[in-house]
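Partial view: only certain chains, each at its native spot in the assembly.
Each chain gets a letter, A and B, in the order it is written, and its residues are counted from 1.
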């Protein structure tokens, strides 16, 4: 066979956090118009589900990356940073970021890229069963 | 047959909200010890799932209560009140309530009881797939 050797491996982790969608460069009225209920001043929250996918060739142990190691990296670089936090106020690097799922996937990508390098293939973030964002760098 | 006529009918609705577990009568240290990560000052959030169960005899239309009506009651009395809100700060009647799921189910029970009366059988509230509270009055 002349198949590709590449396999995709995904680890799922979860966290809960609150956020408020608000662009400080816009008027309050514009913010309410654009973000509607998500602009509520005290914020609201979600149980987020994060899927991190790496791509690579399984080694002689049948592993692309050890799932225990992948779990530990995701936990240290993302989950421990955001779990049970308010994304707008508690996390320095998110201070300038409007925490939509579109923006969050690119932030998490950059964070994980530092350690996962070329292994990293895709970040998927669900803020509810209905709203999902994916980023592939 | 001499079966009971009673059937249980459940409607599921969802909302997202943030909360902070904090008892103002306790020291900050005690609050951190008891509520741990859930005591984070800026709060965190969840996608809550609410199940409301009524109990009754189906009428000649095959209905205990019209599910459209049940949905509308739950929406008006609970979902519209708490969805995309901060449970500690945005909702007057929760100001004195520590928003654990144990306390929330009893509050929602009392709210729904006013309109559903003896039909109301059970409230089930999930703050995540792992944490669930049930109240039967």
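Quick note on the criterion: a residue touches a chain if its C-beta (ideal position, glycine included) is under 8 Å from a C-beta of that chain, and two chains touch if they have at least 3 such contacts.
Predicted model only: the values in this text are computed from it and were never measured.
> Of the full homomeric complex, 2 copies appear; what's the total?
6
The rule we apply is simple: only the chains that are shown with their structure count from here on.
> In degrees and to the nearest 5, what turn takes the CA positions of chain A onto those of chain B?
Fitting chain A to chain B on C-alpha atoms yields 180 degrees.
> Averaged over CA atoms, how far is the centre of chain A from the centre of chain B? Could you give it in whole Å?
29
> Enumerate the contact residues on chain B facing chain A in the complex.
14, 16-19, 37-38, 40, 42-47, 83-86, 88-90, 127-129
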